[in-house]
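Notes follow once the structure below has been shown.
Yeah, one chain of the complex is gone here, protein chain that is, but the others are all in their spots.
Now for chain A:
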Amino acid sequence: MGRKLLLEHINVPGINTLEVYRQKGGYAAVEKALKTLTPDEVVEEVKKSGLRGRGGAGFPTGMKWSFLAKPEGVPRYLVCNADESEPGTFKDRYLMTYIPHLLIEGMIAASYALGANTSYIYVRGEMMPQIRILERAIAEAKNAGLLGKNIFGTGYNLELYVQPGGGAYICGEETALLESLEGKRGNPRIKPPFPAIAGLYGCPTVVNNVESIAAVVPIINEGGDEYAKIGIGRSTGTKLISASGNLKKPGVYEIELGVPVEEFIYSDEYCGGIANGKRLKAVVAGGSSVPILPANLILKTINNEARLMSYESLSDGGFATGSMMGSGGFIAFDEDQCIVRNTWNFSRFYHHESCGQCSPCREGTGWMEKVLHRLEYGHGKMSDMDLLVDVSKKIEGNTICPLGDAAAWPVASAIRHFRDEFEWHVTNAAEATSRNYGLANYADPLPKVEKAEA
């Protein structure tokens, strides 16, 4: 059994209430931090832990905190990025729904470390249940003196607010999030300056993912060195993985980084194998924006060693043979799934979500989607694959924010690894358009409706 740090008490009845959360040792980390550690010592513990950002980029959290400018007389802000909208990723909302006080405790500890007296949790607008849950938990914490003025009698003050977002994927990008939080259109800012220098309202700001902030709690409880012992290499600690697709047991799992991918897919502790006794065809390992890998490359690295669930192992060999840990959105495809349709679906999403500020992303995402649509619907050409690869290259790395890369990588990797399937769509257009893409086992809801009416 892998060690659980974030979801240890997830099954305890009432863990979403302050009372039960404190019975299980909740808010001990904040008390320890505020009473026994200086803010710099908290930052040092996070640095020692080797925690890497859990939102997708994997940048060392402690290092990010240490970049924060500390000018005199200027407020500093901590913003929690709870916009979670990467297709295939649903771990943050799970954490917020079932154990909201863990996030709030992490927010207090992190805010103290950064010297922030006002912090925000920016939640995607559609996630209204989670917003309500967080608001209730904040009210509970405030009534108990854990938020507001003079927390634990230490003289430290913190106001914590929940802010619903506009419901655009791009608002998960940290600078677009800050724009949105300031009440403006959620367009990414051009960097530099980075938020650590000029973030929310032009003040030094740190933006961290929900899981990264929640992980601060066990880091303070156990110490950074102990936390760093979990995991493998530079991938330390535990990670929440949202597993979906054709798996026997999809869901949110907390793994110790370094678990073999094969074990994660096939062991009963995690996903239990591929549903309906099918074979694994491909995996998107870190949310829809990362390159897709065929079964052979997701199970073995370029050196023919077992691939592990870690930042380094998943990116092994670059994008030709590897992928990324990303946000931990693990999507498995069985042998019946159509990669062309899936790629078109992803591409459709990125086209829809492009903010439209910079030319390659604005025009290129739509172009790719239209070519993929034509391939999917039996009007494609053999030259379309080269065209798609070229257009994706023209977008990748040339845009203001990483949405361009996110749109380009799935398309380029799908063609790299599944070109045969794309070509089959061109040569067998009629057959390709008549397939039902694995929906055969799902009951058609229409007869039930008719029956009910009768």
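Please note the rule applied: a contact is a pair of C-beta atoms (placed from the backbone, for glycine too) under 8 Å apart; a residue touches a chain by one contact, two chains touch by 3 or more; residues count from 1.
Keep in mind that, in the parts below, contacts and distances are computed from a predicted model.
For the chain that is left out, the UniProt protein name among "Na+/H+ antiporter subunit D", "2Fe-2S iron-sulfur cluster-binding protein", "Sugar ABC transporter permease" or "BatA domain-containing protein" is "2Fe-2S iron-sulfur cluster-binding protein".
Only one residue in the set A:Ile241, A:Ile400 or A:Ala432 touches the chain that does not appear here, and it is A:Ile400. When the full complex is taken into account, the listed residue touching the unshown chain is A:Cys358, out of A:Met309, A:Cys358, A:Ala406 or A:Ala432. Within chain A, the residues in touch with the undisplayed chain are 168, 185, 190, 192, 351-360, 362-367, 370, 387, 393-395, 397-400.
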